[in-house]
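Some notes on the structure that comes next.
Missing here is one protein chain; the remaining ones are kept as they sit in the complex.
We call the chains A and B, going by the order they appear; numbering starts again at 1 in every chain.
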Amino acid sequence: MAKGKLAGKKLILLGERDGIPGPVMEACLKDSGAETVFSVTECFV
Amino acid sequence: MRKVAIKEYAYCLNHTPELAYHYGNTPFWERKIKGESEFLLSLSKSIRTYDEAIGYAPNQAFIGGISLEELEAHQTPWYQNPLKDVSRYGTFGEIMPEDEFLGLMDICDVFDIIWLEQSFSKKVEDKLQAHPLMNSSILQRLEKGHIFEEIEKEIREDGAVPLYSGGEIVGCCRKAHEFDECLSSYVLLENIACKAGGVLALLHLLKRANMKPEEVDFIIECSEEAAGDMNQRGGGNFAKSIGEIAGCSNASGCDIRGFCAGPVYALVDAAAQVASGVRENVVVLAGGALPKLYMNARDHVKKGMPALEDMLGNFAVLLAPEDGESPVMRLDAVGKHSIGAGASPQAITEALVYKPLKRIGLGFLDVDKYAAELQNPEITLPAGAGNVPEANFKMIAALAVMKRELDKAGMTDFIKTRGMPGFAPTQGHIPSGVPFIGYACENIKNGKMKRAMIIGKGSLFLARLTNLSDGVSFMIEAPSPAVEEKVETLTKEEVKNTILEVLADIAKSLKGANAK
Partner (left out) sequence: MDLQNQQRVKDVVEKYGAENVIVILGSSDPEGAEIYAETVTNGDPTYAGPLAGVPLGLAVYHIFEPEIREEVDPAVWEEQMEMMEMVLDPEALSQAVANMREQYSKYTLE
């Protein structure tokens, strides 16, 4: 994969249960060349 | 596969603003960390009265005081447009005021944990005596109470937490162990409140079912509280403790947990027990979650709204073998979110809605109403948490589009006709699909609707054990017409004649054999 904008970056993924959960964003960005250093899902209900 | 009848259902609320103000997690920790802060001061001015709470349209919809159609047609914001001429009692249950609820908590306490002040206890006793469901065996559990000085000392010296009514201390909840956090006064308060809510819903259920408490065979409790001590903090058993107070002497019971999906798991489990014949009937019930009270109050107060999260929610549902009249739960189309299914909303919706429908040859349009996460949006929207039920109906509609069962242009109509407004308090397990069971059954009985899907979803990540998603679903349908079982019966005479004929034939063949 071409080196994208996110390559080498550290990612903080703030997911939401009723939106896009953390693990879904992780799956989307796992080949982006960035490292997920914190991924979380919040629930307001 | 057999189907199981949903025989009855009950829904109640407890209006508990003072428990909320002192022991809801948000104000409780604010007070602990910052003392009597500006937020707490504003919150104290945003508290609803009992009359405001019973005039609040979603609350009346929850207890069956108004229909969902009436709620939908009612002017918003609901909190600014109170209903007039409302009653404490609705078709499905009631909204109990806080003083009576403290009395009910004392009734539910069998370990001398809750202490009420004498004059308060007397006042509550008089009120509860007028309650249509509080019989003498329940009322005799209410203690005469303690003098104020004893209560004050218990709070000051022994770690009890105060209980308030009208801003005054009227009792306390004591701890049950010197240092066990699972038996701290706060945890016990939470658990006894949950138990009391379960008892109230059960009493209403029994009355609606015209059933004696002794006729209950099994109880499954499905709240999100953990009862136990430090050696087994989630040991249980709320179910039996609730049945005991209601007089269900022939019932056994246990608890099932699954975060917000707990009630739907419990219903599927209960239905399987009834279908298999293991139980004659099962009551699935839960009381409310005290820590969630005033959870989003910070945002409500900031926006100048009343603090709407002052209601504990409770429900009870009775399952029994199919009777040809009651609406039924289908057990061949239970939605399951497997461990490998994935966390995306798409994967979840596919597992819980699309797959079970497909399994029995149905499509998205064969379900009249979908009920998932029925949180009242007036509570969640100001907190930036969106309109949760609407988001769920959109997900189902969007998946229907992706599966080519619906045109994209039809999404709005799908959401409007097959969804519903959220009307449940933000009590986690309480809004999760189950508040619609009563309406679904009523509508199926009067022919307004054929099929509903009840969906529960849970946030497992909250326990920090797994990041997996979770959910479960089932469908409610009209019962199949009762089929008269034709059992061919033979009279004694017929049996005798048949035997004689057979014997005569044998004798004949034996004779023939001998002759050879």
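As a working rule, contacts are C-beta pairs under 8 Å (C-beta built on N, C-alpha and C of every residue); 3 or more make two chains touch, one makes a residue touch a chain.
Keep in mind it's a predicted model, so treat the numbers as computed, not measured.
Contacts of the undisplayed chain with visible chains (whole complex): A, B.
Of B:Leu203, B:Met395 or B:Val434, it is B:Met395 that touches the chain left out of the display.
Only one residue from B:Leu139, B:Met411, B:Leu460 or B:Ala478 touches the chain missing from this view: B:Met411.
Touch with the hidden chain on the side of subunit A covers residues 1, 4-6, 8-16, 18-22, 24-25, 27-29, 31-32, 34, 37-38, 40-42, 44.
Mapped onto subunit B, the interface with the missing chain covers residues 30, 298, 342, 344-346, 349, 381, 383-386, 391, 394-395, 397-399, 401-402, 408, 411.
Throughout what follows, only the chains that are shown with their structure count from here on.
Centres computed as Cα averages put subunit A at a distance of 35 Å from subunit B. Within the complex, the subunit B residues that touch subunit A are 260, 296, 343-345, 373, 375, 380, 383-386, 388, 391, 426, 428, 431, 459, 461-462, 467, 469. Subunit A meets subunit B in the complex at residues 17-24, 27, 40-41, 43-45.
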